[in-house]
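Not every chain of the complex is shown here; the ones you see sit where they belong.
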Amino acid sequence: MQAKSLKELAEHVGGEVLGDGDMLINGVSTLERAVAGEISFFCNKKYEPLLKSTRAGAVITAEPVKTKAALLIAEDPYYAFMQIVVLLHGHRKHKKVGVSELASVAKTAKLGSGCNIYDFSVISEGVRLGRHCRIYPGAFIGSGVKMGDDCIVYANAVIYDGCEIGSRVIIHANAVVGEDGYGFATHNGEHHKIPQIGKVILEDDVEIGACCTIERATLDDTVIGKGTKVGDMVAIGHGAKIGRYCLLVPQVGIAGSATLGHHCVLGGQVGVVGHIKIGDMVTIGAQAGVINDVPDGATVIGAPAIDADKGKRAYALIEYLPQMRKRIRELEKRLAEPDKTGEKL
Amino acid sequence: MQAKSLKELAEHVGGEVLGDGDMLINGVSTLERAVAGEISFFCNKKYEPLLKSTRAGAVITAEPVKTKAALLIAEDPYYAFMQIVVLLHGHRKHKKVGVSELASVAKTAKLGSGCNIYDFSVISEGVRLGRHCRIYPGAFIGSGVKMGDDCIVYANAVIYDGCEIGSRVIIHANAVVGEDGYGFATHNGEHHKIPQIGKVILEDDVEIGACCTIERATLDDTVIGKGTKVGDMVAIGHGAKIGRYCLLVPQVGIAGSATLGHHCVLGGQVGVVGHIKIGDMVTIGAQAGVINDVPDGATVIGAPAIDADKGKRAYALIEYLPQMRKRIRELEKRLAEPDKTGEKL
């Protein structure tokens, strides 16, 4: 890591300096922890009080704010911040080992140039990896899996046979891709396993969080679209189709054969039932239970999920149910005694 | 895979052909993706429009439907479909390796005939495996585990010491069976770990999804009954007893010491609190929170979970709470102004 001047950083992100552009910046930190020589950022108004107390040398922000630090004004400050973290710190470095002698690589597997295959990982029969893939210790790549370039499969992640992985895909530790879909035919009270002959397709630039489970399907493919980022512990059912550039945060569950459009954002612990269609650019609030189709651009919350504007008021009123019931009772009492009421008034 | 005539398939499943029984079928596919020479199935009315457009050679169905395809009429079409997928495609084939030289098998472990023990798996002291078990790479079988015949333990799954696994059990990748139950005695503000000396018992024909966690208990056993199928990422607490032939779909959580009867069906993300009793043949809707005993045969939904008939109407009304409050206010206003109201009427 080499220090850069604030001016250089501003040029790098297409921003503007307010203050000492020659100040040397050698790292990025939070408003709370930054010290001189470090740059921080301000995007969430909740942290406004920290602008006064921060000891950061500079702060990335969308517009001028009151602080002792120099400012780097950027149109999209969070994006500028990302670019600067990449510039100053970079992404994780992976040790170069080539193919470890402690790995198990099938003779029929084909590896692109520059791959790193770490200890105790398994590359099965007929696998094809692109260039510069990194397969961490204990990861299991099932037979016939195809993978593009520059992928990272972290420790102990498992990809079942026949799945197709694009380029620049990241799969975190202990995630599972392509396990059998939950498919059983119940007959005379017994559940009979249906062979799951579909596969999972992860398109380019997908990231899969730790301990995720992405089911294959009986016949169809399960697809996660280009650039979609899946948080930890997300369960995706057999044959689901997730569009491009979606954000699925941790603990989301998508049941089988559901489809999501592009640029959807799903909050934590959301559940989507099977066989429904979520449109494009849909936002679903945390813990929502989606049981019906959702049109393009909608925002829904709650379980059962309803339009967010309606839902915010509606779910907030649950708290007042005892009061509402009391008021209904009082109304009933008054109407039940019309004469008395009349006399008293 | 060898092609079969539609007539042969019908005989195999005890069904009847409407159309060309000599048509050769070489695979199974969805209504949407099937091509000539493939058979599909029709069970969900939602997909009725696809009957018109499908290019499948034949369709399995319960009764005659309008489509260009030949029909295979079967009493239980989904079961017939399963039988045909098994016949034409079969279940996953597992490479025959015997005991890999890269596996770690304790000298005191006993393996039945025909087991396949793959690279980097660990079979600990005193383990007993039945015949034809397949232990995938990286799987860990703890000391003293007993396992029946024809089990499959997929990559990196972990079975802690002393657990008992029946025959034909399937455990998917990264699942954990028999980790310590969540048992602590809190004293003077500190939580003291209680040794968990119970074990987990998985009966015959159980399937455990990827990334499941099945806790052992302090003293008692945690039991999953014969033929029960557990989806991905299901958490089962210490000492829970799950009956036979239940279906627990992904992300369900069952707290410690809860008991479920046989043939229960639990939807996604359902939570069941500890120490309660769910009867036989109970259905629990997705995301429900069950906090009380549930009688045999009941269907419950919602959080807190209530009878489904009641619950469907009740939870659907949350949306109308703002309107209900408004109507109560209006009633109160009218009653608060009895004279005026009287005059106006």
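Every chain is named by a letter (A and B) in the order it is written, and numbering of its residues begins at 1.
Everything that follows uses one rule, which is that a contact is a pair of C-beta atoms (placed from the backbone, for glycine too) under 8 Å apart; a residue touches a chain by one contact, two chains touch by 3 or more.
Small disclaimer: the values here were computed from a predicted structure and weren't measured.
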Assembly copy number, counted for this structure file with 2 shown: 3
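What we mean here is this: only the chains that are shown with their structure count from here on.
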Centre-of-Cα separation between chain B and chain A, whole angstrom: 25
For the chain A and chain B complex, residues of the former touching the latter: 104, 120, 122, 124-125, 138, 140, 142-143, 156, 158, 160-161, 174-176, 179-180, 182, 184-187, 189-195, 197, 211-213, 215, 218-220, 233, 235, 237, 251, 253, 255, 269, 271, 273, 275, 289, 291, 302-304, 306, 310-311, 313-315, 317-318, 320-321, 324, 327-328, 331, 334-335, 341-342, 345
Footprint of chain A on chain B - complex, ascending: 28-30, 32-33, 44, 46, 76, 78-79, 81-82, 85-86, 89-92, 95, 102, 118-120, 136-138, 154-156, 170, 172-174, 205, 207, 209-211, 227, 229, 231-233, 245, 247, 249-251, 263, 268-269, 286-287, 303, 315-316, 318-322, 324-325, 328, 331-332, 335, 338-339
